[in-house]
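As structure tokens, the structure follows; a few thoughts come after it.
Only one protein chain is missing; all other protein chains are in place.
Right after this comes chain A.
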Amino acid sequence: HLATSLPLPSERDHLRPRIDLIVFMIDIKSKYSLKTVEASLAHVDASFFLGKVCFLVTGVGRVNACSIETNAVCKLGEAYCSPVLFCELELEGIRVVTAQRLLRMLQICAGHIPGVSALSFVSLMRNSDDD
């Protein structure tokens, strides 16, 4: 399911299946996309931040067109304890690999992989500096 921002319209709440993973897409060429994501984060229930949220930064192939500081996005990831993935959608190879990664994450978040849960992402996120 794709949405340009959150919250999702409440009219369809009862028809909506369970949400296992939220991927926030940030276009490195658009400051506006970062602002939209930041505003949408406020509408996400805290329980999602236990491994069911990830940030996907697109357009990283074009360094010369970037309007966002990557540092700012990494800080966002740290603040919300969620992984930040970087990709370039215009390159088919990277697009496919990224899709596979997201699918794998979704399988784990949906509980389809025995022995691994979404909480594993949170513990993998911890910096070795923290210890």
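Methods note: contacts are C-beta pairs under 8 Å (C-beta built on N, C-alpha and C of every residue); 3 or more make two chains touch, one makes a residue touch a chain; residues count from 1.
Criterion: contacts and distances are computed from a predicted model.
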> Given the options "tRNA (adenine(58)-N(1))-methyltransferase non-catalytic subunit TRM6", "Aldehyde dehydrogenase", "RNA-binding protein 48" or "Centromere protein L", which would UniProt use as the protein name of the unshown chain?
Replying inline: "Centromere protein L"
> Of A:68, A:87 or A:105, which one is in contact with the hidden chain?
Replying inline: A:68
> At which residues does chain A meet the chain that is not included here?
Replying inline: 29-33, 35, 63-69, 71-72
